[in-house]
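All protein chains of the complex are present and in place, except for one that has been dropped.
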Amino acid sequence: MLITCPYCGPRDVIEFTYQGDGNRQRPQPASQDLDAWNAYVYDRLNPAGDHNEIWQHSGGCRAHLRVVRNTLTHEISSSGFARGDHKAARHKLEAKS
Amino acid sequence: MSPRRAETGGRIDRLRTIRFTFDGTPYTGYAGDTLASALLANGVTLFGRSFKYHRPRGVLTAGVEEPNALVTVLRGEVREPNIAATMVEIYDGLVAVSQNRFPSLAWDVNAINQLGGKILSAGFYYKTFMGPVIGPLKGTRFWMFCEHFIRRAAGLGRAGTTADPERYERMNAFCDVLVVGSGPAGLMAARAAADQGQRVILCELEPNFGGSANWSRETIDGTPAADWAARAIGQLEGHDNVRLLPRTTVWGYYDGNTLAALERVTDHKEAPARGEPRHRYWAIRARSVVLATGSFERPLVFPGNDRPGVMLAHASERYANEYGVLPGDRIALFTNNDSAYRSALALKNAGAAIVAIIDVRQELSGEMRKLATEAEAEILSAHAVVATEGGKALSGLKVQRFDMVSGALTGDARSIHADCLLMSGGWSPTIHLASQAGASAEWDAARQAFLPPRPTQKWVGAGAFTGSFSTAEAIAEGRTAGLSAAGATGAPTALPVVEGAPGDPDPAPVFEIKAKGKSFVDFQHDVTAEDVRLAHREGFVSVEHLKRYTTLGMATDQGKSSNVPGLAIMAEALGKPIPEVGTTRFRPPYSAVSIGSLAAERFGDLKPERLTPMHDWHIANGATMYSAGLWYRPMIYGLAGETIEQAYVREAKATRDSAGIVDVSTLGKIAVQGPDAAEFLDRVYTNMFSTLAVGKARYGLMLREDGLAFDDGTTWRLGEQDFLMTTTTANAGKVMQHLEYFLDVIWPELKVTVTSVTDEWAGAAIGGPNARAILAACVKGTAVDNATLPFMGIVRGEIADVPVMICRLSFSGEMAFEVYSGAGYGTHVWEALIGAGKPFGLVTYGLEALGTMRIEKGHVTGAEIDGRTTARDLHLDWMLSKKKPFIGSAMMDREGLIAPDRLQLVGLVSLDNRPLNGGAHIVEELDEANPHDSIGHITACCYSPALGKHIALALVSGGKARHGTRAFVSDPLRNRFGPIEIVSNHFYDPDGSRMHG
Amino acid sequence: MAEYSALSLLKNAFTGNKDWKPAWRKPDPKASYDVIVIGGGGHGLSTAYYLAKEHGITNVAVLEKGWLGSGNVGRNTTAVRSNYLLPSNTRFYEHSMKMWENLSHDLNYNVMFSQRGCLNLAHTPAQFDDYARRGNAMRHLGVDAELMTVAEIKRLVPALDVSGSARFPIFGGLMQPRAGSARHDAVAWGYARGADRRGVDIIENCEVTGFLRDGDRITGVSTTRGEIRAKKVALAVAGSTGRVMQLAGIDKMPIESHVLQAFVTESLKPIIDTILTFGMGHFYISQSDKGGLVYGGDLDGYNSYAQRGSLPIVDEVMSEMLALFPGLARVRMLRSWGGVCDMTMDGSPIITTGPLPGMYLNCGWCYGGFKATPASGWCFAWTIAKDEPHDFNAPFTLDRFHRGLVIDDKGQGATPRLH
């Protein structure tokens, strides 16, 4: 599997660390809403199909990426930096053409 | 000399004679021979024994799909089992032996299994060997008793235990177009793509490029196909954007158009050159791929089809045309399609007599009749072979009239005298890689074959791979595929002109001749047509059940030629068309790959070694090293004759009495820099760091998000916006990732950089009553007295002309300092400290003494912060700030994490003055015979020189409340039981007067 | 249906093996059942078997979307052991072990359970102590465990490199002698045949595509073979748990589905007569009766339902294999495959009533549920029949995560790929 890092370009999956479900919302640090915390820590979307995930390019530039990847085919439809405004940072891969 | 070698022909080099042995008998062959061709040339027909019935077997094929002729190749003590003789290129001194036979290939006692016949039918194991319900052999014993013998009878070759002395390597390659297979289709594709200026890699599993062009005896552009192929390769060699890889099997098609290939670099040589790997594993990331992998000929299923001397038709053509070897003198052919006629002619031209062509079809084209006439062969149309004769070699066969539609055999059987029977049951495109890449195959009724699925990754197919079985089509499709893979269009120049043998690519839909006797479907695993029908009767009708129940297709050839016949027989039993039955799943590897090649450069070198700057000093000064993750650290610096315990007791005692020094360079060190660094640390640690003064350090604790303890260490404030965090050695990488995750994903607004500086700094911890005096003796540029360097203070200075940073902190519980210098100066500073310590009797100490002193102090490490304990369990609740939220703060008070019966940290003292063991358990009541009701376990233990006792740290249920009570260690594994007292974990100097000075 | 025995085998051999009957029927689904079990893997089939055998509930259907045993029961590396650290796990898996010891007889089907032992190699004194902690924990629950010295290990597995020159020399090991392996497919087939003989309908090629509901309550399922009603609907779909729960409207679970690969070599004469695990990585190996070395390692490390692995793990596993067995460099890997593991947040399973009324849930087997097959089915059948858990599965609740009552044998926290 190749993941396209917006900085480094397409790289082998061996260079990346999976950081799981990218849909999880961390409650505000001071939040006392235990249900929200529990949901954040333990409950995951686990779809069969496109999945929004966080990967770290730990064997490269070490940036965290937000990747949309199909869990049935492993096809990656988009990837971008996880930092900041996710939507703006996300870029469609030209490799898909 | 060679009874079956023609005087001329083939691409072998008759001027180079090669000597080798098979089962100890010396033979000769020519350069260019395979073991199979050379043995055939010597008249050898018996190559191996089958898996289950130990039936005698010859060569069935001439290539990678060979199920029968498996041998072990020996290089001294090093064994390579289960190699197909068809894939072994002979070299001088080759030693090959046959397998799965005792005492010899010709006389194998296990051949008695054949008498078991019907009892040893598919799935018989499941129905028996369950043994008695009572008595000594009940339960699993009886089965295990039987299994012992079954296991020894099963198995093919024997693996060696001697380490392979040769090397294996990996190569990462990138290309625009990867072409797999170098037949006419692959060659055209590679040329087309290369002409477009693309980076091309061409892989061919055989030693020679050209595929079927090497043996088809067709004419391309007016020259023999083999010459045409050689010329095409010559042209490709001229391109510097082309890499040609012979002997390279592409075995895996992985996600993202990553393909795995195995190059057999030196297997065909007597010995590798210096530094040359035996196998090179290519990981190829290709922009696009051309699959031109050709096709496999299928056997026909009929009684006695496994007798040595029965061979695939095209294989004999290869032996004749590529090696000048005739597989027999009197040859019969049995076919359901036109391709065998070409084989007949080829063998005739090579000098054999073709005694008959037995064709299941009634109607034969004029062209085929003409070919048969040229081959001087009698045609028996609408006939089938119903038996073969002979012992370990074929002597003849029986044929009968056959009705293709009903499958009925009629009339008298006629005997035909022949020493070789060639069969052709049609062709199956080699779609393995395409299927691995994703979708499932599609059945084509005309071709009677599974064709490749629509691409799920970026590949295009060409040639026989797509079911286009003529060379002209292969050439045309090859060029189109090459261009399309290169992203180009249009083919202005004319295509090469092919003069090939005519023929209809569609076979008759006949797979099996039902007559009396064992008809083999999977040759290696001895799966017969009857086994398939038995599976059907017992309800194992899905092809995947069929496979697992009968082991059809699970042998070393992975059913390359047997799968389709097998499922055709199942389809017939079910009364369903083949596509409704489907095919089993294709999986990597395409053909078996050496495990050495997969380990590649890590064979013999699993993990790199991580060394501290002072590593060589430790070794030179008698340290026994301990591997901690990837690091090596001194365990003890033993003196002559000392035991480990004597050494660490001496080291710890000397430290507490005077001073000791230890290498702490492996501690994780992370530079935390930026305007928000302090704020960030407040969020990361349970305690406060924004209040820490510049020039001071603080002990910090981190929790995981789920509220459990994660890691601890000291963090030094070097500047307003500049912190140096230390972590435990084991968790350095994890902590770094944890910090990066929060900075990048959760709090991107924080202006903080984190950088691993573990390797920047050499660290030495020096502690003991004389530590300060030693420092004072060697440090320049700063004082180290209490005022200048208070507890948790940091100063900068110089030692032996090198800048150092010194922080006064203590793990040992003594007055202690950590001295950091640039790693390149580590040994220099270390030696200076040791020099300064000489007058004070400074000792170097290792991990054991370090551990001893920390146990005496009750400090926790990874054995206690084991991912299941909380700050409270470890009595670190004083570090949980109430003034701010931090990672884990919201989750740490959940019911399960505050339960009173949780395992809590305590100290233990051995009351029988005997050593305790790590991993021993604690019980309230001792029951040596039947230990039960553990209340906890020992995490670390030692003999404490300071206390003069054997002590331990332990995690004990409700531990804190048990201080002062007695219990027992219960260590049935090491038979150590005895009384202990549960005490506080702070054994030694609990109020810290020693380290505060 | 006829009992299987040496005698029946002989009798049938004389009649040309013509009289054998299907191991299980191929019925069409009925309109309704007392219990529907979704998932024709080991756990679903054993659940149905024990519902019938232990609780007399025989109006049961097992619905399998593909061919029976096509899930993880048909693709696992067959290690059966009860050498866990935490008591809740050890008790449960030991119950399973005891059931394995009599399983072939119970089912009248030889599942080839072979107690060759399972040896965990330790490479440092600290790791040895860690294993001692686990072994002692087992012994205090009445489970067999022994420490082994390097010399003993060498005697047991002569092919192992025990030289001190290895990158991670072997220091010792923890052995569970009663551990072993079984013929994985036979387990599925044996349970299927056993359940079928007691009246259970086993329905293949029947995928559950939705749930029938009455308010919150589950009243049946819709499938590719029509709607089927049931008083109780039990899920045992292992790697597909996320997908099937989604059909019930529950999107989020404390589960991620991950691929695990496994490998087999070409057939060899016996060379490894136990199950062996490497302590400095993620490698384990045993040898099948057919002679193939069966081995595996770490998860691929990302969510997947593809039953298909990635290349780096292949390399990693083989490197670790040769670190232990440098003599096997010239042995060849014959086939690799993948399975989808339902990884929980603490690495331990879930067997519970709910979470919806009428629903029962069995999942979270990670890469270790084959060994649980008997006990899982037995406990799940109990839970379905009595609407409450047995003591053995009482700790394996779904709400344990939120309550902080995790059963984290590896101590890795909520990072499923690390369990």
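In this document, chain identifiers A, B and C correspond to the written order of the chains, with residue numbering beginning at 1 in each.
FYI, a residue touches a chain if its C-beta (ideal position, glycine included) is under 8 Å from a C-beta of that chain, and two chains touch if they have at least 3 such contacts.
One rule holds in what follows: contacts and distances are computed from a predicted model.
Considering the UniProt annotation of the chain absent from this complex, which name among "Molybdenum transport system permease", "NADH-quinone oxidoreductase subunit K", "Sarcosine oxidase subunit gamma family protein" or "Na+/H+ antiporter subunit D" applies?
For the chain missing from the view, the UniProt record says "Sarcosine oxidase subunit gamma family protein".
Based on the whole assembly, the unshown chain contacts which displayed chains?
A, B
Of B:A273, B:V405 or B:A787, which one is in contact with the hidden chain?
The single option touching the absent chain is B:A273.
Sort through B:T827, B:T861 or B:S970 and give me the one touching the missing partner chain.
B:T827
Quick one: say which of B:E601, B:D657 or B:D893 touches the chain that got left out.
Of the candidates B:E601, B:D657 or B:D893, B:E601 is in touch with the missing chain.
With respect to the chain omitted from the figure, which of B:R170, B:R650 or B:K696 is a touching residue?
In the full complex, the listed residue that touches the missing chain is B:R170.
Taking the entire complex into account, which one of B:P634, B:G674, B:G793 or B:G851 touches the absent chain?
Selected residue, touching the omitted chain: B:G674.
In the complete complex, which positions of chain A touch the hidden chain?
6-9, 11-12, 14-15, 59-63, 81, 83-84
In the complete complex, which positions of chain B touch the hidden chain?
Given the touch definition above, chain B has residues 169-174, 199, 273-277, 283, 285, 601-602, 605, 607-613, 616, 630-631, 671, 673-675, 721, 751, 753, 755-762, 800-802, 822-828 touching the missing chain.
Basically, only the chains that are shown with their structure count from here on.
Would you mind pulling out the distance in Å between where the CA atoms of chain A average out and where those of chain B do?
Centres of chain A and chain B (C-alpha means) sit 28 Å apart.
Would you kindly tell me how far, in whole Å, the mean C-alpha position of chain C lies from that of chain B?
Here chain B and chain C have centroids separated by 22 Å.
Give, as an integer number of Å, the spacing between the C-alpha centres of chain C and chain A.
Centre-to-centre distance between chain A and chain C: 30 Å.
Could you list the positions in chain C whose residues touch two or more of the other chains?
Each of 308, 310-311, 402, 414 in chain C touches at least two other chains.
Which residues of chain B are in contact with two or more other chains?
Correct list: 254-255, 258, 283, 705-706, 891, 894.
Within their complex, state which residues of chain B touch chain A.
By the definition above, chain B touches chain A via 254-258, 283, 285, 438, 456, 683, 705-706, 737, 740-741, 744-746, 748, 885-886, 890-891, 894.
Along chain B, where are the residues that touch chain C in the complex?
The contact residues of chain B facing chain C are 51, 78-82, 117-119, 121, 124-130, 133, 138-140, 143-144, 147, 150-152, 154-164, 166, 168, 170, 252, 254-255, 258, 260, 283, 530, 534, 537-540, 542, 544-545, 548-549, 551, 554-556, 558, 585, 587-589, 592-596, 598-600, 602-607, 609, 626-628, 704-708, 863, 866-868, 891, 894-897, 917-921, 923, 930-934, 937-938, 970-974.
Where on chain C is chain B touching in the complex?
Its residues touching chain B are 4-6, 8-10, 12-14, 16-18, 20-26, 67-70, 74, 100-102, 104-105, 108-116, 123-126, 128-137, 139-142, 145-147, 158-159, 161, 167-168, 180, 183, 185-186, 189-190, 204, 265-271, 280-281, 287, 289-291, 308, 310-311, 314-315, 318-323, 326-337, 400, 402-406, 408, 410-414.
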